[in-house]
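Every protein chain but one is kept in place in this view of the complex.
Order as written gives the chain letters A, B and C; numbering starts at 1 within each chain.
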Amino acid sequence: MSQPNRTAAGGRIDRERPLSFRFDGRHYVGHAGDTLASALLANDVHLVARSFKYHRPRGILSMGVEEPNALVQLGQGAYTTPNMRATQVELYQGLSAQSQNRWPSLSTDVGAINDRLSALLPAGFYYKTFMWPAALWMRYERGIRRMAGLGHAPREPDPDRYERMHAHCDVLVVGAGPAGLAAALAAGRAGARVIVADDQCEAGGQLLAERFEIAGRPALAWVGATLAELQALPEVRLLRRTAINAYYDHNFLVGCEQLPGERAKELSTVPRQRLWKIRAREVVLATGAIERPLVFPDNDRPGIMLAASVRGYLNRYGVKPGTRVVIATAADDAYRTALDLAGAGASIVAVADLRAQAAGYLPQQVRSRGIEVLTGARIVGTEGRMRVDAVRVQTGASRVRALACDLLAMCGGWMPSVHLFSQSRGKLEFDAGLGAFVPGAATQAVTCAGMVRGAPSLREALAQGFQAGAAAAARCGFDRIAKIECPPTLEPEETPIDASCAFRGTPGGGKQFVDWHNDVTVADVRLAAREGYDGIEHLKRYTTAGMGVDQGKTGNLNALALLAELRGVPVLEIGTTTFRPPYQPLAFGAIAGADSGALFDPVRRTPMHGWHERHGALFEDVGQWKRPWYYPRPAESMRQAVDRECLAVRAALGILDASTLGKIDIQGPDATEFIDRIYCNSFRTLAPGRCRYGLMLRQDGMVFDDGVSARLSEHHYLMSTTTGGAARVLAWLEEWLQTEWPRLRVYCTSVSEQYAQVAIAGPRCADMLAPLTDVKLDAMPPMSVREGSVAGIPARVFRISFSGAPGYEIAVAAGRGVELWTTLMGAGERFGITPYGTEAMHVLRAEKGFIIVGQETDGTVTPLDLGLDRMVAADKFFIGKRSLARADARRTDRKQLVGLLTESPQTVLPEGTQLILEPHDFAAAPRSPVAMAGHVTSSYYSANCGRSIALALVKAGISRLGETLYAPLDGQLVKVTLTAPCFLDAQAQVRRG
Amino acid sequence: MLRIACPWCGPRAEIEFSYGGEAHIALPEAADALDDAAWAQYLFMRTNPKGRHLERWVHTHGCRRWFNVVRDTASERIAAVYQPGAEPPEDAR
Amino acid sequence: MNRYSIFTLARNALSHHEHWQRAWRSPEPQRRYDVVIVGGGGHGLATAYYLAKEHGVRSIAVLERGLIGLGNSGRNTTIVRSNYLWDESAHLYEHSLKLWEGLSRRLNFNVMFSQRGVLNLAHNLHDLRELRRRVNANRLNAIDSDILTTQEVQRMVPALNCAADARYPVLGASLQRRGGTARHDAVVWGFARAADALGVDIIQNCEVTAIRQRDRRVTGVETTRGSIAADKLGVVVAGHASVLAQMAEIRLPIESHPLQALVSEPIKPVLDTVVMSNAVHVYVSQSDKGELVIGAGIDAYNSYSQRGSFPVVEASVSALVELFPSFRRLKMLRQWAGIVDVCPDASPIISKTPVRGLYFNCGWGTGGFKATPGSGHVFAHTIARDEPHALNAAFALERFTTGALVDEHGAAAVAH
Partner (left out) sequence: MAELARDDRLRQGAGISIAERPARACIDLRGDVTDARFVHAVESVTDLRPPSQGLAAASGLLASLLWLGPDEWLVVSETQASGELCARLRQALRGVHAAVTEVGDARIVYAVAGPNARDVFAKGCPLDLHPRAFRPGQCAQTLLGKVSVLIHQVGQDPAYEVYVARSFADYAWAWLVTAAGEYLDGSEGK
């Protein structure tokens, strides 16, 4: 198939490797080495998109990251990706892309009506309209939403892989143009660890687009030699296709490497993208510059392109985007385009130079080829519906001339890519000669080299690069640098640009775009200024200039220069909007990396997890832990299973995996003193070999954690914590020890994971355990601990119970947990041993009124509120004590823990039910607030009680026992009676533990 | 991402640490004797300066030691790290 | 003041929009005002508006250090809801939500308040319990609130991963249908324009550098544009509350942290509702312009630098794509942070202070955008009457002394 705009030779494409691809369903052919944009241009396709707001036909404006127009929907199905810049998509065989934001087709787009209605749609029109009638706003809004947006999100989960990498280096060089390569070479030769990152698929930067020479040979030969040397240096890492997107504090930068995964999907191990998180001691920014467009009426038609990009397509891709070319410029650089195009056989209709004079070497060269150069020439309009076909030019006050053409190449000079420098908190300065911002004082270890500093020539770019690289390496201690000679270049002098021509536009005429992406025009900027949105940040937010996918890379400078002129102040005073990450849009997948599914967050399992699984347990998530919830038998409902488990514990024998509880080994001569400061109840009275339930408060007096702690010996304790609190409590202990009480001689060590712990509970537990252990169970009082062995395994046996039923807990080394568990199961068989899960555990403890931190408490509950006054020691210091004396903690109408009994024993209140004092007719007064008296914290059916039971926090609850409250439930009111929070054997109240 | 020099382990990435708030807020000696207002000062009131801040960090995923840091809350520059209980180094004042 | 409507828009179209007036004047500061409001965010401007509108205060200035609305008001994820747990907060936020419901017309500025519903996801049994507690409390406080099953959630949000074997399965959600989003900038500009029309001087690029007082009574402020006398001073500077407090020799229970947010590139509608998840910590909605607006977490450390740290973004984006696996190929377009003023109980301070005539409104932390009209309304009352409105009595500074905190951490989902 023919590629009408492909030159016969030249460029860096592989002419031997044709690649076929589709755009909007049509087949085309390009070459390896093409981008989608260059391949489309080779096929003379200029119309590629519709604009965001007015749906104007748009073509390819640029050649790189700054492209505001040519965004396409790439790929299909799960791989489809919206808003891909055609200028950055490397062509591959079978590529398929669609244009966006048009219906029904790119050439016939209904949305283009907006262009006609544009008088009604100035900047911020929606703030002024759609307010009446109020009821219709949501309908209007639906319409607005449908119009907005560009491409479509995929519907299926992304099948691709993403990776993230930490990297460290002495010198990070961003950009592999001449300046960056020179910097990398200097730093690399000095022996520094260097990373060079460039967003393009090939190193060389602007040189790829030019016909420059270095040391008398084509510049790209120098690039090749330099790359070869860099690759041979062991401490240099070259990252191609890697945009550095963010520059954070402490010289931490984030980049994204595009891997050629689009082409190699079958390799599922190859990630699509790799995020680089780089910590650099020194950074050299050699990020080059972006060409500045010109503002004039209808400056957005397909076929209107940036001049250097036109030259780039020609030199790099062998594509001549047009045959009859008008060049509009405010700088000498565009004359290179004229020369190169003319050399490739295009006809240059004229060069319209906005400057009053164009007398430099390059204009001379152009003139000497017989090309007409108009000076002081303004573009006052363009023609052509789907592609530019004429340019209207006016010189001075003379008559307007229409120049027929199929390509208009424009150049408003260069804007240094200061994005990263600014992100680094570097100050920007305004370079009047360049008419653009350049890096000023740095605040991090960063230097700039090349065009990013405004260096106009290759010679300077190279020199600055070598200098910056060597100096950065030297600051890292690599200062033995072999002398580097800067290779000579031959370059013509350039005459100064006149940046003021770029943004001013022309009064009257069609729309003059400042921001192509968001369709912001000169008129919009004027309107914003008129209405008082005349600070740059207000201008941005009111007009949305710079808020599009290109983040104003092409448009921002013109917008703010225009604003400065409207306000009559220097550009520097207007300032820029804030440069923010990312420099280029960054896939969420790359940011998340491989952290998905099982790797999203660790799942923690106990040593006996496999057994539970094999025995049908369902699991409950408790923090990161999976805990057995209940063990349903075939055809059993949850309620039936839990009832069975609960009955078994009270009647015979149950067994629970308690391994997830936190366990902290605390030892040292001051251990008792320390623990006494941590818990609100007293431990100094606890004898070695005994255990006690302890309650821990925060400094504000609120309950923070609880658990049973054992005094193993005089100076040695084993503290237990809640499952979720294990890490938190250890951190809490260390914090107090290290920062407040460093003189206390105490060591804390987490042993949570060292032990598997099994609770056995029920009247038969001693019968089962006694034959298995050398511990004298008869000699163990409640709340005591012994060392010994169980089933031949060294073990610690605690006589404690969280169910109120007689119970023991046995801890063995985690590696032997399964052995212990299965032995107990075997030995318990004749007693009807029943494994029970967290649900039954919750019911059982609720029957006794034992609290669960995080369920009965929520960070606003004191021990007094829980009726645990007895646990609050008056005669010692403890954390949180002072707060309990505050007025609010002593209020008598605080929410306090009580039990609840529903009128009907079968009604189980949902946890989270709120309680009210008086009956209320909700049907009659649905919209008036009703005062609440408290809420249900725990609620279950208790098979042992033969009825439902609940715990609740109720205002002044303790003084209200016996009273009736109401629970609104699905439109009904359920009567509940307040009771003491204990439903079983209240007389024989076992102390918790 | 900050880079914090643990006094024991050397410079490490921020994600290895946890922040512990303003430093040098000592537990009052005789808390029981304080009035509610003074207690509230200890519990809740913070300097929260824009600029030089003396603060606590702990090397959670490293040596688990607490230490103090002098950091500028506007620029994120870290001027010094020092031991709990010590005064900030002279040159970081 | 030009009236805004489709008719005036059409009329102005004929004259190429050359005749629109400034939305608000740009006056020189006067030497004294009855009331000076420090901070030209949404809350400060709303306060000025209600002072002028409802309390007849004639001479009011709003002093803004930079341009109005570029603080947290201009950088938040715009979620509006009132489904808070405790009565005190529920009443305050519901008051605000009611004001939102008529705000565009009252201000004659379309703030694009969009009641597209706010979903709070529950991922485990604890979440579900707390969610039910809150929904029940909301209903008794006459705040609309529903519980959805997993299937109902899936129907509302097709892109959400509701698989039972997900690492964080969706077990259900609460839904406040009247909740939604509003256009952040429009709220600021709408209040500014309406306040200006009532004679309020909005003075930009005017930083307060000192607070003058005599015998613990406010007399005025020093600013970068000279000194300005005032009988009453309302400070509404969000993340900078402690800085201003220090000028008045007060300490606040506030810490300033960066809170980050980010947007995707614009795409066609995929998400109609606001989705929030406390457990994995992310919240997301799609704006009318098409970008996904995503809220991240706060950086743990104090900072005034209006940028955060990358790990926070990594965590939030991981959570986002875990909930929405089809969003992986979408791209982050921009990322930023605001400085939020975090209170120990995650509730605001709207209060008199030990200095007479000095009032503070701060501590909204990560969730004050939704309160903008309500906060301004009750703060205006507090300043005008020198006593709190019934709705903000519980939010006085004294609560830190008495201990009567309004703790919205535990049970009220992500505080946004």
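Methods note: a residue touches a chain if its C-beta (ideal position, glycine included) is under 8 Å from a C-beta of that chain, and two chains touch if they have at least 3 such contacts.
Treat the numbers as computed from the prediction; the structure is a model and nothing was measured.
Visitor: Would you mind listing the shown chains in contact with the chain that isn't displayed?
Guide: A, B
Visitor: Touching the absent chain in the whole complex: find that residue among A:401, A:604, A:698 or A:920.
Guide: A:604
Visitor: So which of A:667, A:739 or A:773 would be touching the chain we can't see?
Guide: A:667
Visitor: Out of A:202, A:735 or A:753, which residue would touch the omitted chain in the full complex?
Guide: For the chain that is not drawn, the touching residue is A:753.
Visitor: Of the listed residues A:112, A:766 or A:813, which contacts the missing chain in the full complex?
Guide: A:813
Visitor: I'm checking contacts with the chain that's been left out. Which of A:193, A:419, A:677 or A:894 qualifies?
Guide: With A:193, A:419, A:677 or A:894 as choices, the missing chain is touched by A:193.
Visitor: Out of A:402, A:594 or A:961, which touches the unshown chain?
Guide: The single option touching the absent chain is A:594.
Visitor: Quickly run down the residues of chain B that touch the omitted chain.
Guide: Spelled out for chain B, the touching residues are 6, 8-10, 12-13, 15-16, 60-65.
Visitor: Touching the absent chain: which residues on chain A qualify?
Guide: For chain A, the residues touching the absent chain are 161, 163-168, 193, 237, 267, 269-271, 277, 279, 593-595, 598-599, 601-607, 610, 613, 625, 665, 667-669, 745, 747, 749-755, 794, 813-816.
One rule holds for everything that comes next: only the chains that are shown with their structure count from here on.
Visitor: Tell me which of A-C and A-B has more C-beta pairs in contact.
Guide: A-C
Visitor: So the centre of each chain is just the mean of its C-alpha atoms; given that, what is the distance between chain A and chain B in Å?
Guide: The separation of the two C-alpha centroids amounts to 28 Å.
Visitor: For chain A and chain C, let me know how many angstrom lie between their CA-based centres, rounded off.
Guide: That pair's centroid distance is 22 Å.
Visitor: Using the touch definition from the top, which residues of chain A touch two or more other chains?
Guide: Within chain A, residues 248-249, 252, 277, 700, 883, 886-887 contact more than one other chain.
Visitor: At which residue positions does chain C touch at least two other chains?
Guide: In chain C, the residues touching two or more other chains are 305, 309-310, 344, 401-403.
Visitor: Given the complex with chain B, which residues does chain A contribute to the contact?
Guide: 166, 248-252, 277, 279, 425, 443, 699-700, 731, 734-735, 738-740, 742, 877, 881-883, 885-887
Visitor: Could you please specify the touching residues of chain B with respect to chain A in the complex?
Guide: Per the stated touch rule, the residues are 1-3, 13, 18, 20, 26-27, 31-32, 34, 36, 39, 43, 56, 58, 60, 64-66, 75-76, 78, 84-85.
Visitor: Any idea which chain B residues touch chain C in the complex?
Guide: Where chain B meets chain C, its residues are 1-2, 14-15, 18-19, 21-22, 36-37, 39-41, 43-50, 53, 55, 71, 73-76.
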